[in-house]
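Quick one: the structure is below, questions incoming.
Only a single protein chain was left out; the remaining protein chains are all shown in position.
Labels run A and B following the written order; every chain starts at residue 1.
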Amino acid sequence: MDYLNYLRQDKMPHIWCDGCGHGIILKSILRVVDQLGWEKNNIALVSGIGCSGRTPGYVDFNTLHTTHGRAISFATGLKLANPKLHVIVVSGDGDATAIGGNHFIHAARRNLDINLIVFNNNIYGMTGGQCSPTTKTTKKATTTPYGNPDSAFDISKLAEAAGASYVARSTTYHVAKLDKYIKDSFLTKGFSVVEAYSSCPTSYGKMNKETGKTGLQMLMYQKDNTVPLQKAQKMTQAQLEGKFITGVFVEKDKPDYTENYAKVIQTAKQQ
Amino acid sequence: MIIPNKNIKMMQGNIACAEAALAAGCNFFAGYPITPSSEIAEVLSKKLPIIGGNFIQMEDEIAAMGAVIGASLGGAKSLTATSGPGFSLKQENIGFAIMAETPTVIVNVQRGGPSTGLPTLSAQADVMQSRWGTHGDHSIIVICPSSVEETYYMTIKAFNLSEKYRTPVILLTDEIIGHLTEKIEIPDSSKLEIINRIKPDMNQKEYLPYKITDSLVPPMANFGEGYRYHVTGLAHDETGFPTNDPEKTTEMLMRLYNKIEKHRDDIVEVEEYNTDDMDTLIIAYGSTSRSAKRAIVNATKEGYKVGLLSLKTIWPFAEKEIENMAKKVDRIIVPEMNLGQIAHEVEWATRRAKPIIKINHINGEPITPNEILAYIKQGK
Partner (left out) sequence: MSFRYEIRLSGSGGQGLILVGKVLAEAAAIYEGLNATQSQSYGPEARGGASRSEVIISDGDIDYPKAENIDVLLALTQEACEKYVTELKDDGVLIVDSQMVKNIPEGKFQVVKIPIIQSASERLGKFIVANIIALGVIVKISEVVSIEAVKHAIKSRVPKGTEEINIKAFNEGITLAATWQNENL
């Protein structure tokens, strides 16, 4: 495939740093779009604020760069107003689960057919490396210089508990799986979440030595510390400390919001 | 007894707003329950599905504002309704709608504040919030009805202005009007003027979603119509893509400002009452203008010469009209349910050429005609 066909080449170079994992996720999305043969006119890519938020600017779709944390709510209106659009939301860990946490869980509960891809790099990159809801306890950030006293969210489990139709997690190292999950999520009716572990060498890597400092080192860290879900289920909590658990957490065929709302319309018209 | 005319109804202000939204072509509502605006959502939850439109109760006020903007980009005519606390929460996304030039209508049925304030009682204290609630410099259209019938026509006007000028429009009503039931003749829909956004007619490659045109309002393509453009809350150029270029940023922000300010004559609406022979002018808006009118009726009987300038448009401010009217009188009375938000603008518009008497309530109770009458009598 020709990636350039999907990119707004005049918007290059992009703003992502050397070694950032976000470009890997973007390529994965574009490969899936290409495989599915989706028409560019029928795709809307919606984002919030942050490094992930800049993604829409680079792709040749209908693109919407909203306010911080609110991408899902804009996407909800857009999808309802024009159900023919494939609505993809890209969001960072802070955007999706801190400021946008309420929209995230309610979108999963509502189960409208929107595809959310969370670029999870455990940090606020754009604003200079502050801790996020997925920064683990004791880890450092520019706002946790003595180590993070907070606990981290598990984004996939959060999506699962809130009722999403499809939830899966991969990493920017495990790209083949990432492609598969994104593709399956795009084909699932209802709200889907693909959590993609990304890496931020500029902020996270610099402050937390165990992951390595360069993009390549951080990718290798993902490789060495990833445990597939099936294997993880046989391991103890202690053994799983610091590991990335990847795999498909939810894959359900259940009525989505549009189906339920169609029934509302039907009932309303009969009365 | 007469034979009833089926178009004449006793209708509540909030319900008239919902009915008018449908008449204006509204097919999308997103909201969150809040007193005293909830009847608007309730009526639309019942009626929108019947026409195949979307009603969605969102998880919060912020999401509701996001959803109406998203829906507008998807081609819908969208509406949200709220009151004080919810209006505060919506402000960031209202700024987005201004910046991204997305038509949508926001109803704020004002109640007492600050904070939770007086949820079931009236106020007019969001005059300045409606002007400056979102951060950054900008212009905005805010219109204000004083009766159920006006609520109907002004809701339609709000949609028309939002589509015509590609901008969010705020219908600033209040608890008294929102919850008042009065007589209204529902107009034949064929007699209503309905304005829809201008669509691009050039090909995709030539389309500039934020082009500087003579009208200052560029055509708007809906997502999915073949014009793949970029929408952002960042400062952007004609293409819609972000820019930090000082010249382009100024150009774009000035266009956003001027597309409203330069069309103020098309937007601003005032109503005069008893202004032919007066020495005292009352400037009022919303429910308070009705108290003023009654006070004038009573004052006239007693020989006082008082006129009323009722502001139907709050922003852009009716500066010119007020300045002209002020020349004809000795003094101006401004009754309002806040501590002088419009009075301050009147002082500015008239350069304090005439004494301005403020009558203010912040306790949820309406300003009564007798209170205004007492001020009319003072010093005359």
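Definition applied: contacts are C-beta pairs under 8 Å (C-beta built on N, C-alpha and C of every residue); 3 or more make two chains touch, one makes a residue touch a chain.
Note that the structure is predicted; figures quoted are calculated from it, not measured.
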Interface partners of the hidden chain - shown chains only, full complex considered: B
Touch criterion as defined above, residue of B:His179, B:Arg197 or B:Arg331 at the omitted chain: B:His179
Among B:Ser189, B:Gln204 or B:Asn370, residue touching the chain not depicted: B:Asn370
Touching residues (missing chain, whole complex) on chain B: 1-2, 4, 8-10, 35-36, 119-120, 175-176, 179-183, 287, 290-291, 293-294, 297, 366, 368-370
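As a convention for this text, only the chains that are shown with their structure count from here on.
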Residue ranges of chain B touching chain A (in the complex, touch as defined): 28, 30, 46, 49-50, 52, 54, 56, 58-60, 62-76, 78, 92-93, 96, 222-226, 228-234, 241-242
Residues of chain A touching chain B in the complex: 11, 40-42, 44, 46, 56-57, 60-67, 70, 72-82, 84-85, 102-103, 105-106, 261, 264-265, 267-269
